[in-house]
Each structure stands twice: as structure tokens, then as C-alpha cells.
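Missing here is one protein chain; the remaining ones are kept as they sit in the complex.
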Amino acid sequence: MNVAAPQSALLRTVYVLYVVCFFAYLAAPLVAAGMFAFNDSTVPSLPWRGFTLGWFFGDTDPVIGMFHDRRLLRGLTNSLYIGVIVSALSVAAGTCNAFLFERRQFPFKNALYILMIIPLVIPGVILGISILVFASMVANNADRAFGLDLSALRPGTFLVVLGQFSFLTTITSLVIQARLKKFDVSLEEAALNLGASRLKVLATVTMPYLMPALFSAFVVAFLVSFENFNTTLMLVGSDAPLTITMYDRMVKVGSTPVLNAVSFFLMVGSGLLALLSVVVQRDRPSD
Amino acid sequence: MLRSDTGKLSLILLMTPFVLWIVLLILLPQLGITFVSLREKIGPRQYEFGFGNYIAFIQEPIYWNTLLRTAWMSILVTVMSLLVGFPIAFYIAKIAQRRSRAGLFLLCLIPLWVSDLVRAFGWIVLLRETGLISGALQYVGLVNGPVEMLYNDVTVVIGLVYTVVLFMIVPLVSTLDGMDNSMLEAGYNLGGSRLTVFRRIIVPYAMPGIVSGCIIVFMLTAGSYLTPILLGGKNSMWFTEQIYDQFITRYNWEAGATFGVLLLGFTSMVIWLGLKLTGQNLASTVAKD
Amino acid sequence: MFDLECENLVKRFGPFTAVDGVSLEIPSGSFFSILGPSGCGKTTLMRMIAGFENPNSGDIRLKGKSVVTTPPNKRNVKMVFQHLALFPMMNVGENIAYGLRCRGENKADITAKVASVLERISMPGVQEKQISQLSGGQKQRIAIARCMVLNPDVLLLDEPLGALDLKLREHMKIELKQLQSQFDTTFLYITHDQSEALVMSDNVAVMNGGRFEQIGAPETLYHAPKTAFVAGFVGDSNRWSGTVSSIAGDLAKVTVGNGLEMVASIGGARPQTGGEVEVFVRPEAMQLLAKGAATAMAAMNTLDGVVDSLLFNGAASRVLVRTQAGLLIEVVHRMDAGQVRVNPGDAVTVGWAHGAGLCFRVGG
Amino acid sequence: MFDLECENLVKRFGPFTAVDGVSLEIPSGSFFSILGPSGCGKTTLMRMIAGFENPNSGDIRLKGKSVVTTPPNKRNVKMVFQHLALFPMMNVGENIAYGLRCRGENKADITAKVASVLERISMPGVQEKQISQLSGGQKQRIAIARCMVLNPDVLLLDEPLGALDLKLREHMKIELKQLQSQFDTTFLYITHDQSEALVMSDNVAVMNGGRFEQIGAPETLYHAPKTAFVAGFVGDSNRWSGTVSSIAGDLAKVTVGNGLEMVASIGGARPQTGGEVEVFVRPEAMQLLAKGAATAMAAMNTLDGVVDSLLFNGAASRVLVRTQAGLLIEVVHRMDAGQVRVNPGDAVTVGWAHGAGLCFRVGG
Partner (left out) sequence: AETLRLLTWGSYAPDEIIKLFEEKYPDIQVEVTFSNNEEMVAKLRATGGAGFDLAQPSHDRIYAVQQEYGIYKPLDLTKIDTSVMEPKLLEGVKANTTIDGQVYAVPHQWGTSGLMADVSKVPDLKSWSDLCDPQYKGKTSMRLKRTILLGTAFAMGEDPFAAYSDLDKYQTILDKVAEKLIACKDNLKTYWTGGDDLSNLMLSGEVVASETWDSTAYKLYAQNPNIHFIPPTTGALAWIDTFTIPAKGEADDAAYKWINFVLQPEIVKLMSASTGSQASVKGAKDLLPEDKRAAVTAAFTDKDIDNLKFFANIPPGVEDMEGKTLEKIKAATE
């Protein structure tokens, strides 16, 4: 018997119904958004005019499918590109941070640890504008003082990467640190004791153990980067990632079912990725 | 000794990315906007230092009303998320069969799979006058004309709760998961009723999770943009929108930076108050897992 | 009058029967233990008594009244959990007061009762301490006090010493027993450690695979086990498999593995000649004799061998003897004053009285 | 020749001295244990030997060569960790091969060596198994094999049985000792369980507060402890505080708490008349006599009391006697055949030879 569960059958049913409703609530907007990707109409709303794949593959006006829409495709490529770079960077930095805070002692450790968490609770907008403002200040001053044109510090891919990196690193650090915390240091000592060099210990014992966490940190970072809007909007230049492209499309052009198609595509893609990361985590006998 | 030298070197190496990150991307930029917020524009390309932007903020009820409204709604959304999310987290952590737990947990993360934009878009498609719900209601005959469910505060709250509730659920699940069932059993065994056990054992135990969830949810809500804008329509007043407007449509960075500093200060204060009232601290809650 | 009676309790988890027709009766004020290996169903039985599991069939009576339909928070049995389950977010005083508050007693009474129970467990004045500031043994006592302050009919204890370290465990054994006689409450104690069960209990039930194998006083279980399981589980034994070559009265002659013959009393159901049995002999029932010394002694089994090693352990020292056939035998051998000293490699004879061995039919 | 020598090792953590001037010498091929309570510095000492901590001062020599500046991966001491530290991401074969691979041996050699060491620990052919598929005892043996395959000068074992359950622990004690004699390698074994140390070791060092109190063979420690700590920690004892009323040769007459007088041998430094001492008497050195029976017997201490309770535990049963003054005395008392049966409440006299007690000066 599970003492946590309600004991009366009626209450239990009500509870389960509530849970079901909750998940329905979670699914509703996504189902709605996905559904209209297949509606043979130029507006994403009722009435239902029949099934079509045109919003994916169509190539004639007015039904230009997402796979023939160069701006969306470019947004997608930009997102992938930014996502991969920023995830790789933040996983690398997160790994360093995890080791730093889990393994090392140094002065002001607690205060610095709080600093590490802080980016997570700074609103994305503020991260975005502060980096924009700071980078512009540096660029302007470099321009004024040395005539240097630091174009990387102007809105563009580089700043988007920095902006996303600034808060993703906290997430990856926490994910990796959680795993490292569970790591039994005596495994490393055992390897050393058996004659392995420090590098070899890292390569054969510590890293293989951390691998699932690195992977899921990467996936989480990638997904968050892919969907980030608030920070990115402030920093984007001409290479807009997909969310921004979609937003521009939505508010400056208007919503057409091709946006539903993209949404559907993203849901499937992220879903698969999330699933994959779970499978990778679970396949390990190590924990 | 040699070993302590390499120790120091590796400490410095490990420290470098951290320091670069925090200093260059967090601390200096914050100083940067503070600096800009203290610049008053007195003419084209002419600035002077002062608190003019802050004074302007205080003198303009639109601005501080928006800030208060944002804070108020964010607190409402936080409370709602807690109310909606707690039973779910409790179900996942304590009631569901061990095997289905991971699955349910994953289901909770579904909204994360797509961007804010798609989520808001989904709600629009669902709630607009020609949307699914209106259609369904007409079909069933509950109403006889199309109903508009967008563009009001209730919708905004529903949409915001939707976006943030999982950030409430995740920390709650992880703290509740750590609670041994024998704690509850002891609670009943010693004569406690359901209510007593909930109030005196479950809630205090889950406190770090509750606080951590509330902090993150509050921050995310206060800092959100798309959901209140897209679902709120003509009545959406959100403080982030003011910031975006200043930066993007008014190109008034000084005012935008001021608002940024104010938003951060204000939300930090709310969180600090919350932590003080519940006797928790940041490291023990948000970074707990 | 019995404080607690269980009648034919059965609990199934799906196809698996965790508790399989258990009956017990515990007289008022006694210390009753359930001893069994991990997974035998001890905790499940206790959880049924506390009300956290519903039995599939059978009855549970507290002071004569059936409680199977009473919810757990209404039963007057209190429980000390394996990991104590003290509430970490309350201090010691609040932990102890919890049950009283649930009953709605008034503040002054509560304060007085908490103080008095702390006095009784010799920890006066610790009300304000946090749980995390207590040592293992202190936590243990607080967990008991938290229950005892409610004057339960029966106190259930689920392996409460499992988490303590060795010396403390030894100490707490005696302390627990004294607490029980001091509170004069019925204790139902669960353990897989035979020495705990033997030392503390008035009666012990040995449990295996969901059933009780035997219920009895510690001495009875030790000296007169009714099944092979009890003989093997309670106390140390040398244990051999063999076949019965002849039976005479209560004694059977058994041929073990390598052609050795020995005589042992018959325990449990009578084996048949030629049937397979297991023979148990306690190390302390055996003696080391000089090589060949008493081979012909009547009513004695003897085996020749060499000393393999000495397992010095103070009063519990043993000698390991290896017979020619390779069998290892543990013999209790005090290594202090008065005893023959033996050294590894010495040829010796191990002897024990016919009646000191017990044999049980295999599979019966 | 000594496989391992430590000289005056000191290790401080900040202001706290964890290991405080420890010296030891372990002859080749012997089984050496360090026994001490939790937190006394055992692990710290072992970690210095393995190279994971740098001593603040002192020297460590392996086969005569100082290794204090040798990094841990270059020292030929191997270590079995408390929780074994088997690599979960490698299978059994890879775990064992790990050290050989680090040495860069060739594949064929590695395969052969792994197979042979598995043979020696009686687990042939398990190379492909995952660590999680092994039982506790098997993991234990794999952890040892992983070290032994490298032919270490010394094998360090840090409470390796701590995580096992009761019955398995008893079993592994004997198995470990046999593995040691089979591999014929020097074992340095750490434990806080006196029975492990006594049963397995050739020599035991008793450690307390960072220092060695006494080094000696198990029997010596048990029968001739040099300090009060050793007397109390090794084996069970009755223990009383008292003052010396007179001294005669090696015997002191001590008045304990409530005016009782007893004679005990002097252990350690000689106390002065009137000085405070602690008296230790082993339960098995005491006898239960019928009330008043031998009060006048020479060279015997006697105390009158009543039986408080019987602590039945098979061969290790005790009787708890309460003297008039309220002192509790544990007396070994076999409750089987031939012994006088006693019951709680019986008036009895407890007697023991003068020489069976030991007294130690307090604070000296």
C-alpha cells in the first residue's frame, strides 16, 4: 500500500482525472498547433478544409511548404549552427565549473557559487540588453579610440552565441555537477592506485562516467538555445535563428499554416532528441 | 612541493572559463546597463549623468503601473503554478508506479520541446474566435456564435502557467522524491490525519523545492515576453515589453537600460523577500540538484 | 490476555505471497522478536499490523479487538522505523510532541509529557536540539520516545539497530531491553540478526519465505530447532549433507560426503534409512582431543584431521580443522589458561557426543 | 626484511592532527591489521601509504625504499577500497586488466594473467560479466583480484567487509585469510571490528586518536593489553572506575564506586595508592557461584548480587548481575547442559581470580 496515495477509491479517481486533465492541458496547444499544419487552408483556423502536406512540401503560391521556404530554412540552419556551437561551448565551460566547484577548495567558494547560479534567475531580456549594451560600449570605444571596427561586438551571430552561453552555462554546470557529485572519487583513486596516469584516469574513468551527463547537458542546452527568444531577440543581426524568423513572420507578415508546419516539425525533432537523451541516460548500467 | 604547484596551475586553468564567463558576460554587462541608465539624453548625441531616467520612471504612472502589474501577475502565476503543479509533482514522485514515473516526468517536459512562440501560437490557434475551442463549443451547441477567448488576462495567466509550470514541477519532484515514504507512515502512525501529515510533514519537507520552483517560475514569468504579448493582445501590459519597446521601437537605450535595472532590482527584491520569509537561501534551493 | 494477536495473515503482491498464513499471540508486556533472512516478509507483516498494508485474509487483534478495518492513524500501535523516520524539519521536542498534538492535547500537558519521556530515556532537556545534532544512539532513543509518549498498546520496531555501528549496536541491545522492561510495554521486534533476537527477546518467531518456521523461547530455538532452517539460521553450526545408514531410537547414523560416519539425534520429521539428511553440529559442542585419543569412546563421534588455522577471537575463538577428506570443521576452543595449545599443522581428533548433533530430513 | 615500514608519520588537516607519529613495520607475507574506532585516522594512514595524502612528516618505505615522493600511480602498493571502487563502466575482465593495460603489457599476456587470477579466486570465466551482476562477496573477490594481478608488494584493505551483510561477513573473514595465505602477499587490513582483526591477523595495531596504542599478536592484545583503551576496545569487558587502596607486588586492591573492594593485576604504568584507576574484567573470566558459596576463597574477588536478566546468545550467552550497589556485571554463562541454571531474581555471587582483572591508571 502506498500511504502517499489517497485511500478512498473516489478520491483516487478524482486525482487521476486531474492528472489526466493536466496532461491534456499540456498537450492541447501543441496538438492544435500541429493539427493545422495539415489543414488545406491558407489560415491556421477552422473550418477544416481537408488534409494536405502542402505546408511541408508545397512549392507553388500560395502554398509554399516549409521545405521550400528559404527564409525558414535559413532560420533553421542558423538555429542548428548556433545551437551546436553554443551547446558545445557551454558544455565545455559547464564541465570546468562542475570540476571547479565539486573538487576544488578556494576562497569565497560559496559566494562564487551563488554567482554561478545567478544567470539562471536573471530575466533573459536583461541578459540580452546588458550584453548588447556592454558589447556596443566596447565596440564604440574601440572605434572612437583606435578606429577599430570590432564588428563581432555588433548584433549578430557572435553576440547571440555569447548571450545564450551566458545562461546556458549555468544549466550545463548544474547538470554536470549533479552527476559529478554522485561520482565516487575512490574510483579515480583506484585507477591511480592501479597505475594509471592522471590523464588516463580522466579518459578511462571520469569522462566515461560523466558522458551521459555531458550528453544530456548538450541536448538540454541545444533545445533551450533552439527555442530561446528573449535573449536572442536583442542580439540578433541579419542571421536570425528560426524562432526569430518565425516571430518576424508572425507579427510582421501574419500567421500562415507554414508556421504550424514548422512547429510540428520542431515538436517531432525535439521530442526525438529528448527521447534519445533519456535512452542514453538509461542504457548505462553504471548507476 | 611539485604536486601543489600543479594543483595551483590546474585550479587556475579551471577557474579561467568561470571568471571570464561571469565577469565578461554577467558582471560587466550589468554594470554597463547601470552606467547607461544613469545617462540622461539632453539632446542629439549629448548626454549627462544623473538620475533623470529613474525620476522619469517614477513620475510616469504608466511605467510603474506596468511594473506593478507585471509583478502582481507574476506572483499570481507563481501561486497558480504551485497549486496546479504540486499535485502533479506529488503524483509523479510519490504515487505513480516506479516504472511509469520517468514517462510521466518526460511528458511534463513536453512544452519544453517547442519554443515559447510555438506554444503561444498553439494557444492562439486554440482560443481564437475561429479556433478549436470556439468551434467545438459551437458544434456541441453550448454557444451559438463564435466566442473570443484571446486577449484577456485570464488567457495570459493560463498561457503563462502553461509555459512555466514544469519549472515548478521539476524541483518539486526532485525534493519529494527524496522524501522517504516512511516519513509519511510515521506521520500517520503517530496519529496524524491526512491534513496534518500534509501540513506538518509534506509541505515543510518540500519547502526547498517549493521555494526553488517559485523563484524560477517568478523570474521566468516576470521576464517573459511572447506569451503575455501574443495572448494579451491589446491589453497586454508587460514590463519586458516596455524594455523591448525602448530598445527596439523607440531606440531609447537609456530608458531601456533603466527599466532593465529596475526590473532586475525589483524581482531580486521579491525573491530576497521570499527567501527571507521562508528561511531558505539560493544555494540550498535553486542549485540543490 | 494478549496485546496483539494475528490469525492466519496472508499478504500477496500480485502472484507473489509475501506473508503466508502467519499467526502469533503476544502476551502483555513481553518482548517478541521476528527473526528471518532478508526478504522473508518481516516488514510486510509489521506493516499490516501498523495498518499500512491490508491483509488479503486473516485477522489482527489489538487487546482483543480486531483492527483490520481501522485506518493506521487510529490504531494504537506505534512503530519505530528502520531508518527511524524522525522528522528532519522539526526539533526533538516537536518530533516527540507531534503525536500528542495530533490528538489535540493541550499545550501544557504536551510540554510536561515531552519533558517526562525525555527524562525516562535519560536525555532530559534536549527539546531544542535539531535531529541532525544527535548521535545515532540518541536518535534511536528519540524515535522510541516519540512512540512511547503516546502509550501504545504495542511498540513495533523494524530492525532499528541496522544503521548503527558495531559497538553501539552491542550497547543498544541491552539498553533496548531495559527500556522495554522500564516502560513495561509490549515490543514486537524485527531483525535478521540472530544475536539481537536471542539476547533481547522473551519469545522469537523464526520466519522464512513468508511463514513462521518455529516460535519459541531463544533457548528452545537454539537447542531444539524444529527445522533445518532454524538450526542453520540460529547460531553457528557445522553443517554437512549425508545419507542415513541406520536409525536407532532417536539417533540416526549418517554417512556424510566422503565416507565419514557420525551419529546424530533426529530433529523434526523422521528420515528413512537411505534418505538424505543434513547434519548440524554446534562448534561449542565439539572438543579437540589429542590425535587418536579417544577414538573408541562410547557415544562420541570422532574425526581425525589437522589444524588448518586458529581463529582467535577472545572468548569466541575457534580452531579450523581440516579432515583428510578436505572437510573444514569449526571447533570452539578457548585459547587461554588451562587449555591444550594447538598450532596449525598439528594432527588432532575432533570429538562430540552423539546427542550433540542434529539431523533433518532434506526437503521435509 | 620488511615489505612496508612507516616511520613517525604525521598528518595534519588544518589544526587537527589525524595521524600523530605512527611507526610500523610489516614483515613480508604477513597479515597486519589496524584496529581502531571510527575517526581515529586509519584511512588517513592508509591513504598516505597509497600516496593519496602527503604526510606532514615521517617516512614510508616499501621494500626498504622511501616512497614519500613517489606519485600514487608509481607505488607498488595496491588498495582494496571500502566500497571496492570497481569500475561500473567496465566488465569484470576489463576491471582486472585495467592495471595491466596501464603498465602497457601486451594483449596476450593480459588475457592470460586475468584468466589465471580469476582461477585463483575460484571465479574462472567471469570476464564478460558486468559488475552489477555480481554478488557482494564476488565483488569483494574481484576487487582483490584486480590488485593481486599486479603482484603488489603490499595489499591495503580499507574495511572491505563493512558493506556486506552479517552472515556473509563471517564467511568472508575466513575466506580473506585463506586468500592471503594463498597469494602469500603482505596484507595491511583496516577495520573497526575487533573480531575481524583478531581472527585474521598475524599482528594487530590498535589505533586511537591518531596514535598506535599497542602493536601485538591478537592473543597478546586480548590477554595483555597495555593501555586502558586497548583493554576496553579489544574484546568485551566489565569496566569500573575506582581508587587504589593498597598495592602488593603486581596486584592492587581497588575500591570501586560504591565501596566494593577488588584485587586486580596492574597493567601499564603503576598507579599510586589513592590514585584513580579503571578496572577491566572479562566476562568469561568470571563465574557464577551459588549465593555466599565461596566468599572466603583465597585469591578470588567475589561480589554478591541478583540476576537481572539472562542474555541468551548460544555459545556467547551472558548473565547480567546487579549488585546491591546497582552495578551491572556481565558474566559469561553457558546455559546448556551441566551448568547451574539461573533465573532473573536469583541471588548469586560472582567470583573471579585476582589475576583475571587488570587495572590501569586513569590518564596515564
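So that you can tell them apart, the chains are marked A, B, C and D in the order they are listed, and the count of residues begins at 1 in each.
Here, a contact is a pair of C-beta atoms (placed from the backbone, for glycine too) under 8 Å apart; a residue touches a chain by one contact, two chains touch by 3 or more.
Since the structure is predicted, the reported quantities are computational estimates derived from the model, not experimental observations.
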{"item": "Touch partners, limited to displayed chains, of the chain removed from view", "value": "A, B"}
{"item": "Contact with the hidden chain (one of B:Leu104, B:Leu126, B:Val173 or B:Met237)", "value": "B:Met237"}
{"item": "Options A:Asn39, A:Ser130, A:Thr256 or A:Ser270, residue touching the unrepresented chain", "value": "A:Thr256"}
{"item": "Contact partner of the left-out chain, one of B:Lys94, B:Arg128 or B:Arg200", "value": "B:Arg128"}
{"item": "From B:Asn53, B:Thr66, B:Thr258 or B:Gln280, residue that would touch the chain that is not displayed", "value": "B:Thr66"}
{"item": "Contact footprint on subunit A, counting only the chain that is left out", "value": "43, 45, 61, 64, 69-71, 74, 132, 136, 139-140, 143, 149, 151, 154-156, 237-240, 248-256"}
{"item": "Interface with the unshown chain - residue positions in subunit B", "value": "44-45, 60, 62, 65-66, 128-130, 146, 148, 150-151, 233-235, 237, 242, 245, 247-252"}
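By definition in this document, only the chains that are shown with their structure count from here on.
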{"item": "Comparison of A-C and A-B (more C-beta pairs in contact)", "value": "A-B"}
{"item": "Whole-Å gap between the CA centroids of subunit A and subunit C", "value": "56"}
{"item": "Sequence positions of subunit C contacting 2 or more other chains", "value": "47, 52, 71-72"}
{"item": "Shared interface positions of subunit B, touching two or more other chains", "value": "185, 188"}
{"item": "Contact set on subunit D toward subunit A in their complex", "value": "50-52, 72-74, 77-79, 81-83, 85-89, 98-99, 102-103, 130-132, 146-147, 150"}
{"item": "In the complex with subunit A, residue positions of subunit C that touch it", "value": "47, 52-54, 71-72"}
{"item": "Complex interface listing, subunit A residues touching subunit B", "value": "2-6, 15, 18-19, 22-23, 25-33, 35-36, 43-47, 92-93, 96-97, 99-100, 104, 106, 110, 112-127, 129-135, 137, 162, 165-166, 169, 174, 178, 223-224, 226-230, 233-234, 243, 246-247, 250, 255, 259-260, 262-263, 266-267, 270-271, 274-275, 278, 282"}
